[in-house]
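What you see is part of a larger complex, with each chain still in position.
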Amino acid sequence: MIAGSKPVNLTPPASSGESTGRKKHLLDFQDWSVADIHALFDTTDVMAQVLERTIKRVPALQGFTVGTLFFENSTRTRLSFERAARAQSADVLSFAAGASSLSKGESMKDTLRTIDQMQSDVYVVRHVAAGVPYQLTKWTDASIINAGDGRRAHPTQALLDAYTFKKNFANFDHFEGKRLAIVGDVMHSRVARSNIELWTLLGGEVTLCGPATLLPRELEQFDKVTLTHNVYEAAEGAHAVMALRLQNERMTSGLLPSIAEYQERYQVTEKVMAEAHPDALVMHPGPMNRDVEIAGDLADSERSVIEKQVASGVPIRMAVLYTLLVGKK
Amino acid sequence: MIAGSKPVNLTPPASSGESTGRKKHLLDFQDWSVADIHALFDTTDVMAQVLERTIKRVPALQGFTVGTLFFENSTRTRLSFERAARAQSADVLSFAAGASSLSKGESMKDTLRTIDQMQSDVYVVRHVAAGVPYQLTKWTDASIINAGDGRRAHPTQALLDAYTFKKNFANFDHFEGKRLAIVGDVMHSRVARSNIELWTLLGGEVTLCGPATLLPRELEQFDKVTLTHNVYEAAEGAHAVMALRLQNERMTSGLLPSIAEYQERYQVTEKVMAEAHPDALVMHPGPMNRDVEIAGDLADSERSVIEKQVASGVPIRMAVLYTLLVGKK
């Protein structure tokens, strides 16, 4: 820890052993308990089995409509949700970024109220501004799933990361005492923030690592979170090491001395992993810049569960849709 | 009335009390009778009930394919039709603007004949040029629904406006003697033209209001239509007042003295509504420029049925699809 840590209330104390009741939205994990998360993981197991069948479809959500509202473009995440909806026989309506009349001067509220008349049961929302998904819950009776808001949260990514760890770490028993090292551009990463929130909720610890310009010091305050600028220190004893994508615009932004120096100091490599727990897993939320933030060989190695992370995307999202919608029937 | 009115043949004399037979297309209301419209409104009631169920889907159009052919972009209208199709279990094929090979020098006819080989049962067509939907009826056996052609017509918008009025005006009995005031850029509005056509067909009266540059004098000839440049005069005794969207390009076109003057003279406000019938409804076809053509407060007031107009979009379009297609079975 660079500086003293103190608990913050990002996650309110939830009764870990009990569900906190039926969920309507997934914005972040603030009103999700440990029991809720594990129940969702159990549902994910079932969904993963469905996807192993020849006929990868169940009628669980027949007659429901899932609206995707991507104000910020991300075809991959959108299609993952669409696949998750259709595998449960739900209908999908896709509202693309330019689709809204926002560009015509209409207010966000009027836009949503108009879209909402098409009667989706849930909206999957991505927006460049933090807080938009929460705001939308005020204006619709439908459920809202946050598919990424600004730098704030991307909860389904954190869920699939934790689920992948749970299913692949040797002799996994529980998250208590397990440590996740996150390396790279923590500053701009909603994936990092959601992973901090979920991993610590589940009882684990998180080490954040990156150059000073990309490592926000306010995260030091968070309980069970440590910060370091040294990647070997971050990896030491870690049960999983996750490299974050270094976005192209960052590389030329002046926030970094040079790509060569970044690679030298922060690239996750076999040598870095040698410091970690013997069974430690290598993770990456994708898409990768091979040999920038992660060594290409390591990404393809036995330790890597990167493809398994991606593979968990559809079943996790199936479980989220099912969990939020099925109580409405 | 600014000048003398005389009847025009926009709407041929239809036997108001009887259906004029099964309809294949919806281009405008020229071969629709009053009885046909009311039958469609009855079907809309049923569709609205379907959309209130938890499972918002009926198998009515299973095995039918609805093609959307939007040469002019309008995601909102297109998705409303897609929702209407899917809620009845029809398949949807979306042919986007750039989708056609028109840009490669192919003729409109060859484009349609090619698209038509994908065997849609109905095409929902929007085009910047008036008359294109009619022309397409010559080249395909499928049904054609006009989703907006130039400044000429947008019949499903007029249907949902009239339906919304019928369902929400206090103690509604019939359209005879009911007066609709339409305020704003009538010149460029297909919504205005379709509302004139439908409202007068149903027995109502229409007052058009706007600055001289945006109020086409040839509409004076139309039976039961009056024109005025004074918004208070337009609203006087009206049973519904509809503000039309003032498009951004119009604001800087030189057709208007200034936005401030437009707001001062033509904005639909509480003060304007004070002249209207005590039960008068406020309408807007969307998307709104709040506090330009309509006061934001008024749009959110008790009198406003703007959200109900939007809510009528899907059930009206379900009823139109059903009415045109189901006789083919």
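Here are some notes:
Just so it is clear, A and B label the chains in written order, and each chain counts residues from 1 on its own.
We take it that a residue touches a chain if its C-beta (ideal position, glycine included) is under 8 Å from a C-beta of that chain, and two chains touch if they have at least 3 such contacts.
Just so it is clear, the model here is predicted, and its values are computed rather than measured.
Whole-complex copy count, one sequence throughout, 2 copies displayed: 3.
Please note the rule applied: only the chains that are shown with their structure count from here on.
Separating the CA-averaged centres of chain A and chain B is a span of 43 Å. Taken together, the chain B residues at the contact with chain A in this complex read 51, 54-57, 75-76, 79-80, 82-83, 86, 248, 286-290, 307, 310-311, 313-314. Chain A makes touch with chain B in their complex at residues 62-65, 91, 93, 95-96, 98-101, 104-107, 110-111, 113-115, 117-119, 328-329.
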